[in-house]
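The complex is shown incomplete by one protein chain, all other protein chains being positioned as in the whole.
A, B and C are the chain letters, set down in written order, and residue numbers restart from 1 in every chain.
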């Protein structure tokens, strides 16, 4: 694709255009402590087109012209040619992980944070030993912020248990892909995967769902850390006091 | 009501108009961590007209055109017809709870937060067992931020005990209504009700009072959690060193 | 003074004018959690004119036209007549406390916060019993943010001990005045007084000094609470490794 045509992919006056939305979201996520330093990022899929923030930039200062664009259909191409690549930048190592959410879950947006609450939850699971490969929490209202699972209608209920798988970290982020995909297979209903001592990947059918699920999850991770400090367990047996009509 | 007339209910250049104020308040509350994900919300009553934010939207991005409007006088109508309903959105499950504050307390504004401090306070009460259905705190200056009660003049004093009832959570938010109303009956002076593992409802005679009482309460909940971490009790016996002339 | 002339006292295009600066400062302090609900406030003295924020307003929404103005010279007047009083508002109960800092220390600005860190420090002192009427900390760099004392040149050094007296709270804020004045007498070098279970008053020769001292103090209070959680004492014996040339 000619450079001129490629640049059209990231040029729009619409604030909802992925090339404009990713910088706006990353600036917001920076204030939340999700993407400080050069860690974390965000990708949006518009039909077959995938927009991805580059590696190593200051997350709150990103510009539309910094975006990479590639075709999801062509993602099996091992050389991963980009429809548009910004000059003087490097593609994100998160790229194959974002693509996994798009290809296997039909996600429209995937967010990767280095939130300290996510990291602390994985450390607390590691500390308590046993099966530390899944975060579980129930009987907290905010759990209702999550869909029941890929292809399922409705959201989780108050008494349901939210389960987020945890995968081990690898020296190179792109090597996480096979573990992320295995976790997706083992936990088909999860909309997120924690990465030990690293952070979390959260996706959703569209930007709105990915973002609100990511906010709800970060809320729950922070709550979980505070509960641990106060000696309150993450799983409880709370009796129903009204019928579940879901 | 014709759609055109209905839209006039949410169209105003006045920043103090409820349809403009609710989005501005929700954006502010989002930065405080009160309404992250899709949880929490806010409603304002202007005489008989009740303005309510819809369900499931990104709370910091709400627009005046997203607002529902209904008549308080007609709220006994079990079908709850709206004077104005935005297209493609769903009404908030909080609606009957907001209406309870308006109808039973003559409130002008009701705020519902998922603040982690509120949730942690209900968890700490549950943990300590016994009568965990009321949060009590005294001898903290910020308690003076609360009115003495519905129909009573003046505010609580420094040595008074603030009491906020706690109700159990239900799978469906609207099922909370009867418990909220029972708590209002049992605690006629309270301007707020905590919902276990969920959050808090706070109201006031007008937006100013609802908001400042909600801020004061969140301040006290956060303080209460920190006090618990440091082994300091919420109730104390502090001698008066000056006359109470209230 | 005619209402028209009185309003001129709070009308200026200069952002540094006290009537403009107080609202800007309070909005900033609101984001720091210093003046949430209706607690806390700020006063600026310009020669003989004292500008004070009113009682009970939303602190981040204050306007220049909300300001009270009075003459410091006339402050012994027990009826405390105002040169300018806004309609429909009440004067701040903090007024006599601000005046004490202006009259007794020649301060140009006084800030009153309900910062939770200040409150927690007074609770921790109370908890440890003994002489809980002074907060002491040394060997922290931020201590250098404080002047050596009223009428003394230079700032505290790294190895100096910062001492902030603590007074007991009273049911009515104005009743604090005599205790505040007594604490000023007993601690002539202090630029701040803690109020048990309430907050702190901080002053300085001008707005710049009051604000930076208030920021430094809030920093130290927060640090002190974190140190307590981690079992680190507030007072330490650190050897000097370089000459003190102050």
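Some points to look at:
Going forward, a contact is a pair of C-beta atoms (placed from the backbone, for glycine too) under 8 Å apart; a residue touches a chain by one contact, two chains touch by 3 or more.
Keep in mind that this is a model prediction, so the values were computed, not measured.
Listed by label, the shown chains that the missing chain touches in the whole complex are A, C.
For the options C:14, C:47 or C:141, the residue in contact with the chain missing from this view is C:141.
Interface residues of subunit C facing the missing partner chain: 139-142, 144-145, 157-159, 208, 211-213, 215-216, 218-219, 222-223, 226-227, 229-232, 238, 240-246.
Hidden from this view is one chain, which touches subunit A at 33, 36-39, 58, 114, 116, 119-120, 123-124, 127, 168-172, 175, 195, 197-199, 225, 228-229.
Quick note on the criterion: only the chains that are shown with their structure count from here on.
Where touching is counted per the definition, subunit A and subunit B have no chain in common. Where the sister copies subunit B and subunit C meet, the same residue numbers recur on both sides for under half of the interface positions. Put simply, the C-alpha centre of subunit A and that of subunit C have 44 angstrom between them.
Residue positions of subunit A touching 2 or more other chains: there are none.
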